[in-house]
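With one protein chain withheld, the remaining protein chains of the complex are depicted in position.
Here is chain A:
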Amino acid sequence: MKKRKSVIPGFGISLGITITILSIVVLIPLCSLVVFSAKLSFSEFVYTVTRPRVLSGYFVSISTAFIASLINVVMGLILAFVLVRYDFKGKKFIDGIIELPFALPTAVAGISLTHLTTTNGWVGSILYKLFGVKIAYTRIGITIALIFIGIPFVVRSVQPVLEKIDIQYEEAAFILGANSRTTFFKVIFPEILPAIISGFTLAFARSIGEYGSVVFIAGNTPYETEIAPLLIMSELQEYDYSAATSIALVMLAIAVVILSVNAIVQSIVSRRVNGLA
């Protein structure tokens, strides 16, 4: 396949800058990860990542991230819908504040959420007195922090797609006698499903690796509220780089799987939309 050469000058210099910086920041460090991993003995790797404490770390990270992302899908969908379809006072404010989790440092969010949800915090004390539920230093607390982190991902994936849907389709469905629930599930939902899945996977992938907002609220009790990134951190603090790398490799594999599933889903959907499948 021969490609037309661009007449625009500057290929060399932009390629040079891009490759140089990319190499220093991403490629060389990534290579050193590969080189270091290759030196790990397989039995040691298996031993490290199947220790009960590590398995429990993976389970805590994945399960809380999954539940938080599911809740974010529902709430994100409502928020995106409200922002696109309704006019009301304070809409600009909502649109602006949704990005707060991107702008607010995770550690700051973490300490604030922790203090709010301890059994004598503003929110935690009410829930503890009414229902006997503890939030801070439990898995519920971790989930709360991950909901905070993940919400913009879903809203920002769904919102632009929802904006593009022509209201005519809904009007047509309405005229043909569909009620609003049928219209939503048969007309709107299929259109925004790919965006929902993409928002879910982004939030999920981010939540599994999240550290700053979670360490404070988690309490970090082994087997209970110890997340996988914290296990890597503890190994690093003991200078056990082999163990840290082993745990990290499994997490990277999980992230790759999640993102590939999303890529496959998106390509199937775009083929269907384009009438190829």
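Basically, a contact is a pair of C-beta atoms (placed from the backbone, for glycine too) under 8 Å apart; a residue touches a chain by one contact, two chains touch by 3 or more; residues count from 1.
By definition in this document, contacts and distances are computed from a predicted model.
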{"item": "\"Putative membrane protein\", \"histidine kinase\", \"Cytochrome c-type biogenesis protein CcmE\" or \"Sulfate ABC transporter permease subunit CysW\" - which is the UniProt name of the missing chain", "value": "\"Sulfate ABC transporter permease subunit CysW\""}
{"item": "Full-complex contact with the absent chain, from A:E44, A:E171 or A:E224", "value": "A:E171"}
{"item": "Chain not shown: contacting residue from A:I62, A:A136 or A:I151", "value": "A:I151"}
{"item": "Touching residues on chain A - with respect to the absent chain", "value": "3-4, 6-11, 13-15, 17-18, 21-22, 25-30, 32-33, 36, 75, 78-79, 81-82, 86, 88, 90, 92, 94-109, 111-113, 115-116, 122-123, 144, 147-148, 151, 170-171, 174, 180, 205-206, 208-212, 216, 229-230, 232-233, 236, 241, 244-245, 248, 251-252, 255, 259"}
